[in-house]
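Have a look at the structure below, then the notes.
Note that this complex is displayed minus one protein chain, with the remaining chains in position.
== chain A ==
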Amino acid sequence: MTAVLDYPQLKAALSKELPGIEIQADGSFLLVSPEDMHKVCERLTSLPSIQMDYLTNLTAADYSEYIEIIFHLNSITHNTSATVKTRLTDKKNPKMASVVDIWRGAELQEREIYDLFGVFFENHIGLKRIFLWEGFEGYPLRKDFVNGH
């Protein structure tokens, strides 16, 4: 059975590595500020006791106050899993650092989030719309995008 990491412990380990960053440990996920996300992801993969080497799922969800980016991570080495989230409050111009340099698996998923939610990932290797055509107006998975139905 894949064990879910203990979030308070994970928070303590990360705070020790990266003093001064803001992390909240909820019961079911770790909440990190968007500016620190890249640093935290780097440590999550490199710390031998955590070693989240497999990015299982990367997605987003649109809420009224913010856009949430959700990372579902796995460690194939330790058979553990963790959920890490970050919230982008600037909904007009949401952006965060890309994690493609850490996990190649993020490449297509970040493009998907850019396409459907309009989140800009800085330093992505080729950020452009993945499913919709360039010039399509709006971001379909935002709640304010009205469906044809």
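Here is the rule we go by: contacts are C-beta pairs under 8 Å (C-beta built on N, C-alpha and C of every residue); 3 or more make two chains touch, one makes a residue touch a chain; residues count from 1.
Assume contacts and distances are computed from a predicted model.
**Q** Between "Phenylacetate-CoA oxygenase subunit PaaC", "tRNA N6-adenosine threonylcarbamoyltransferase", "Aerotolerance regulator N-terminal domain-containing protein" or "NADH-quinone oxidoreductase subunit D", which matches the UniProt record of the unshown chain?
**A** Matching "Phenylacetate-CoA oxygenase subunit PaaC", "tRNA N6-adenosine threonylcarbamoyltransferase", "Aerotolerance regulator N-terminal domain-containing protein" or "NADH-quinone oxidoreductase subunit D" to the record, the invisible chain is "NADH-quinone oxidoreductase subunit D".
**Q** On chain A, what residues meet the omitted chain?
**A** On the chain A side, contact with the omitted chain comes from 1-2, 53-57, 59, 61-62, 70, 72, 76, 79, 81, 83, 103-109, 116, 129-133, 140-141, 145, 147, 149.
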